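A single protein chain has been omitted from the complex, and every remaining protein chain is retained in its original position.
Our next item is subunit A:
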Amino acid sequence: MSDILVSEQSAPGPGGSGRPSGRLLEVDDLRVEFRTRDGVAKVINGVTYHVDAGETLAVLGESGSGKSVTAQTIMGILDTPPGFVTGGQVRFHGKDMLGMSAEERRRIRGEGIAMIFQDALSALNPVFTVGFQIAEQFRVRRGMGRAEAKKRAIEMLDQVKIPNAKGRFNNYPHQFSGGMRQRAMIAMSLALDPEVLIADEPTTALDVTVQAQIMDLLAELQRERQMGMILITHDLGVVADVADRIAVMYAGRIVEEADVYDLYAKPAHPYTIGLIDSIPRLDEKGQQLRTIKGLPPNLMNIPPGCPFNPRCPMAQPVCREKVPPLLQVGTARASACHFAEELVNRV
């Protein structure tokens, strides 16, 4: 479980360390900015994380923290312009994808790394049947004939537990319920048996009971196929059951990375503490929900020092001057806080 690599994150040089490490997928000191008419927003400011076969990494953060943009950069679906990668590497099997040709990258998509999106209704093409959209991959990528592709697509629908998969093949996305659509989306992303699955808030658009079903399904499929999974979410509740490790993002940086158990038991960053404290709790019924005061920083003008310092209850003068690097604390975790040691060692 505590298979965490923090040594490499301690001092990544600009442009990434470039060392092959035998990891399945690693993001190394990634930097992305959005060049808009109003100015340059530094959306990703040196993100480093990795995922190996058979494990689930949860990437946690509020809206605008850069978790989705990181995923889009991995997939190569970042909108350029306005988004530009300004540094770092994304290595798949040790090979930097950002330096690959468009055709090489395309071949990795779906087959090496696949992605499911938040809102399956808009992510599925409204004018084609669900079956067509799944079978399409077998036909285009595997060169299968119509009949065989259809058979395989029905198998996929079956695997994601869509009842009457055969009859549902010719349905359009709008004829599916929300949960069904997300299942179809999952079937589509898994069609080519990817090694890594990126799930970008896969349950946010669903109601609570369906959320749990979809998360269970994802966890089950991930286990069965021994995929590496990157689960992007802002919901701490979703994470606890499925993730092995958690990376917490804030203002385009990883501020804390730890084993799930460690992170919940003893968060080593004030932001993580704030996030955990803001989970509604049954034993504190009737009281006001706790929040993290203030707003996330304006990415066009990130405050000097630690980007969290204006909202941090523990902020000291040093926090306004020095950016805390993501450093190893304790055995198998990392935190980007000047006071990480104290937080971990508190009783």
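Basically, a residue touches a chain if its C-beta (ideal position, glycine included) is under 8 Å from a C-beta of that chain, and two chains touch if they have at least 3 such contacts; residues count from 1.
Criterion: contacts and distances are computed from a predicted model.
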Legend entry - Name of the absent chain as recorded in UniProt (options "Cysteine desulfurase", "ABC transporter permease", "Biotin/lipoyl-binding protein" or "Multisubunit potassium/proton antiporter, PhaD subunit (TC 2.A.63.1.1)"): "ABC transporter permease"
Legend entry - Listed residues A:188, A:231 or A:319, member touching the removed chain: A:188
Legend entry - Sole residue of A:46, A:64, A:88 or A:110 that reaches the chain not shown, by the stated touch rule: A:110
Inset, instruction - Among A:123, A:180, A:221 or A:238, choose the residue that contacts the chain missing from this document, as touch is defined above. - result: A:123
Inset, instruction - Tell me where the left-out chain touches subunit A, residue by residue. - result: 75-77, 79, 106-111, 114-115, 117, 119, 122-129, 136-137, 140-141, 172, 174-175, 188-189, 192
